[in-house]
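The complex appears here minus one protein chain, its other protein chains still in place.
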Amino acid sequence: MISYRSVTKRFADGTVAVRDFSLEVPRGSLTVLAGSSGCGKTTLMRMVNRMVDPTSGQVLVDGEDVAGRNPVALRRRIGYVMQNSGLLPHRTVAQNIATVPRLNGMDRRAARRRTGEMMDLVGLDAQLADRYPAQLSGGQQQRVGVARGLAADPDILLMDEPFGAVDPLVRSELQRQLRQLHGQIGTTILFVTHDMDEALALGDQIVLLRTGAQVDQQGTPRQFVAEPANDFVRTFLGLDRGQRTLHRERAADGSVVVVDAHGRPAGVLAEPGDQPEDQPDAGPHPGATAEAGPRPGSQDAPTA
Amino acid sequence: MNWVLDNLPLIADRTWAHLATSLPAILAALLVSVPLGWLAHRYRALNGPVLTGAGLMYAIPSLPLFIVLPVLIGTGVRDAVNVMVALTLYGVALLVRSVADGLDGVPPEARSAAVALGYPPLRRFLTVDLPLAGPVILSGLRVVAVSTVSLCTVGAVLGIPSLGLLFTDGFQRGIMAEILTGILLTAVLALVLDRLLVALGRLAMPWTRKAAGVDA
Amino acid sequence: MKHPTRRSALALAAVAALALTGCGSSDPLGGGDTASGSPAGTGGTGGTARADTLVIGSQQYYSNEIIAELYAQALEAEGYTVQREYQIGQREVYLPEVESGAIDVMPEYSGNLLQYYDAEATATSPEDIHAALAQALPEGLRPLEPAEATDQDSYNVTRQFAEKHSLTSLADLRNVDEPLKVAANSEFETRPYGPEGLKKAYGVDVTVVPVEDSGGPLTVKALVDGDVQLADIYSADPSIESEDLVTLEDPENLILPQNVTPIVSDAVDEEAAAVIDEVNAKLTAEELIGLNRQSVEEQASSADIAEEWLAGQGLA
Partner (left out) sequence: MNQLWEAVLWCLDPGRWTGPSGIAARSLEHLGYTLLAVLIAAAVAVPIGWWVGHTGKGRGAAVAVSGAARALPTLGVLTLAGLLLGIGLVAPMTAFVILAIPSILAAAYAGFEAVDRRVIDAARAQGYTGAQVLWWIEVPLGLPVLVGGLRSAALQVVATATLAAYVGAGGLGRYLFLGLKTQDYAMMLGSSLLVVTLALVLDGVFALAGRAAVPRGVTVARRGVTA
C-alpha cells in the first residue's frame, strides 16, 4: 500500500531529518510511527502526500512513486488529520467537512449529505453542522478533523498527533472510537504520535523511531511489550521503571487489582466473560453523543 | 550636487534644527504615552476614549495644529515649545495604542507569577509588565520616530526651522537639488533613528534577540 | 467595538474639551501678546540678543532673505553684531515677533504692509504710502527710507497669449472671450488687487488657482504650460524676463507699489539706520532683479550674493 524505499530527507539548512528509511505499510493496517519530537516521524508521514519531497529514495502508494503524481490531486485522495484540527476558522463544521468533496467537484447537495454521514460516523451531533470551529470543544474539533479527513472516502488517512491537544479522558475515548472506526471502514491509517501508550492502544504495527528516523523496533504492540528490542525501547516504554511490570493484588473487598512495580494501581483484573466490547462490530458507539453540546466549565471546554 | 557642496553649512544648520525639534518630541511622546497607555490598559472604561481620542488626534492636519496650538497654549508659532508640543501630540496619538496593546499582551501567567512572588505593584509594573510589553512599545516607538522626523518638515511652511525649509526654499527658487537633499536627509535621519532604536532595544531587551546557533 | 457612536462622541468631547480649556486661557488673536509673553519667541535657534546685537529677520522668500543679508553684512562691516533669523514664514508669523521687539530689522514691502495694518488705506503713490505706513505701524516700529526697487504683485501673460489677444493692459482683458484663470498664492483671492479688485477696476472676471510658491517656478510653469492664462508674479522675479512674459499695465493703480522698506525697532539707532539707508539707496529695480537672478539661476546662497553685490557697490 505505502512503501518507503531508502528514503532520505536533508533540509536546506543541512539537517538530516530522515536517513535511509524503508518501510511497508500494509493495506488496511493502522500503522503508528512513534518517537520523541525531532525523530523525523512527521516528515516521513508528510512524504506520503508530498507535503515533503524526499531528497533521495522513493515513496510508493499502490506501487506508484508519488513523485510522479500531481501533489494537489494526490492530497485530495489522501485524508489528513492534524493536531489542533487545522480547521478553517471561518467555515462552519459542515463546510469544513465538505472541503475535499467540494474541491473534487461534488455538488452542494451531495456534499451536504456526505457531511451528515461523516458526522454520524465520527459521533458528532447533527445539530453542530452549522457551528463554527471556535464554538466546539477540543474533542469535537478533533472529530470534525477526522470527519474531514475521511469525507472524500480516501484509501489512506494520515493522522499527525491528532489527539495531542485534548485532555486524557477525551483522548482515550477518541482513541477507542478510532479503533472502532478503523475496523468499520478499513482505511489504511498512518498515525504519528510521541505517546507510547497511544501507540500501544492503536497500532496494528508500531515503528519506533530515533533521531534521523532510525528504526529501533518495528512490530505489534504485543511484541513491543514482550520483546523490547533494546534499552532505548525499554526506556521509551517505561519498562525499565517498572511502569509496565504489573502484579496481581487482592483488594480489601476481594476484587483483584493490578499494580505496577511501585504499587500504583493500574487496573482491575477482569474475570473471563465480562470483557468490554471493543470489537469493531460493536453497534452504536457508546459515548458518541456524550459530547453533543459544549459544556462550559468542563475540562473539555472549548479552546476559544 | 554643486548646490549641496556650496551649502554644507546651511544643510548642517537645518539638520541640527531638525534633530533639536524632533528628538525631544519623540522622547516626550514616549514619556506621556506610558502612563496614558497604562490607564487605557488598566481601566476598561478609559480604553475606548483614550484610544479613539488618540486615533482622532492623528487625523488633525498638522499645518493648522502648528498654528492653532500657540493660540491654545500661549506660545509663539515658531516657538520651539509649540513645535515640540505639536509633534509630541502626534507621537502620543500613535504610541498610546502600542503601550496599551503591549501591556494587554503581557502573559497573565507572568503577571500572576510576579504577584505571587510578592512584587509591589509599581515595582512589578517597572520590572515585569513594562519590559515584557517592551517589544510592542518599541515597534510603536519606531513608527513614531520615523513619522515625527518626517512630520517635522511641515512646520517649514510656517518658517519653523527644519530640513523642510529646503523644500519651501527650493520650491520657490526652483532648485530640485535642494528639495532632493531635504528629502534624502529627512529619510536618512528617520532611518538612522530607526536603526538606533532597534539597536537600543536589543541592548535593553536581550531576551528578544533571536537565539543563535540553536539546532533545529 | 460595540458602541462606536458612543466612543466617537466621547472622543469628540475630549477633543473639544482640550480645545476649550486651551481657548479659555489666552486671547488667541493677540499675536503681540503671545509672542511677548514667551521668551523663546525668537524661534528655535537662540536666546535673547544682547543690546548691541541686532536681530535681522527675513520672510520665507528667497529675495527677501537676500535683502536681509545685504543689511546684515553691511552692518557687520560697520562693526555691528548681527543675529540672523531668516525664512520666518509670512506676516502672521513674523510680525508678532517684530512687534514684540524680538526682531530689530525686517525688510518689508510698503504697500502690502500698509494694507496689513490698515485695510482701508487709500494711498497709492510710493510717497503717500510711506507716510501712511509710518502712521500705521505700532509703537516702537518705524520704516526706514524705501528703496527704489519694488517687488510687487503683477499680472503676467505669455507673449503668445498677449499677441493673440493684443494685450498690454489689464483693461484689455475684457476683450478675451475665454475663461481666465490666474495662478497665485492663495491670499491673492482676498487681496484688494485680487479678483474682486480686478472686477471693480477693470470689469474682468478671473478665478484663482492657488500655487503657494509666491510666483515661483511652479506658477510660471502653470502659465507657460497653459494651465492658467494669467499669473501673479512679483515684479522683481527674473523669470518674467527669462520666460519672455508680458506684465500687463495697471493704469488704475489697482496694485499698490511695493517698495522695499526696512522696518526697524528702537534698537536700531541713527547710525545703524544710516548703514541700512545707504544699502537701500543703491537698491534699484534692476539691481534687485539681478540679485534674484543669481539666486534662482546660479543657485547662489544669499550670503555669497550679498557679499559680491556689496563689494561691487563699494559698501563692504
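To keep things simple, chains are lettered A, B and C as they appear, and every chain counts its residues starting from 1.
One rule holds in what follows: contacts are C-beta pairs under 8 Å (C-beta built on N, C-alpha and C of every residue); 3 or more make two chains touch, one makes a residue touch a chain.
Fair warning: this is a prediction, and the values are worked out from it, not measured in the lab.
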Missing chain: touched chains present in the view: A, B, C
Sole contact to the chain not displayed, among B:Pro49, B:Gly74, B:Gly170 or B:Gly201: B:Gly170
Candidate in contact with the missing chain, chosen from B:Ala17, B:Val96, B:Ala114 or B:Val154: B:Val154
Residue of A:Gly14, A:Gly63, A:Pro89 or A:Gly263 in touch with the missing chain, whole complex considered: A:Pro89
Hidden partner chain, residues of subunit C it touches: 1, 4, 8, 12, 15-16, 19-20, 23-24, 28-29, 90-92, 183, 185-187, 189-190, 209-213, 217-218, 221-222, 225, 227-228
Hidden partner interface residues of subunit B, rising order: 55-56, 58-65, 67-68, 71, 143, 146-147, 149-151, 153-154, 156-157, 163-164, 166-168, 170-171, 174, 176, 179-180, 182-183, 186-187, 190-191, 194
Footprint left on subunit A by the chain that the document does not show: 46, 49, 51, 72-77, 80, 82-92, 99-100, 103, 132-135, 148, 158, 293-294, 296, 302, 304
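To be clear about the criterion, only the chains that are shown with their structure count from here on.
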Co-neighbours of subunit C and subunit B - touch as defined: none
Chain whose mean Cα position lies farthest from subunit A: C
Chain with minimal offset from the mean of all protein Cα atoms: B
Whole-Å gap between the CA centroids of subunit B and subunit C: 35
Geometric centre distance via CA averages, subunit B-subunit A, whole Å: 52
Centroid spacing, where centroids are CA-atom means, of subunit A and subunit C in whole angstrom: 83
Residues of subunit B that touch subunit C when the two form their complex: 2-3, 6-7, 10, 17, 20-21, 48-49, 52-53, 55-57, 70-81, 83, 156-161, 165, 168-169, 171-175, 177-178
Residues on subunit C engaged by subunit B in the complex (per definition of touch): 3, 6-8, 10-12, 14-15, 18-19, 22-23, 25-26, 28-29, 34-35, 37-38, 40-41, 43-45, 60-62, 87-90, 92-94, 96-97, 212-214, 216-218, 295-296, 299-301, 304
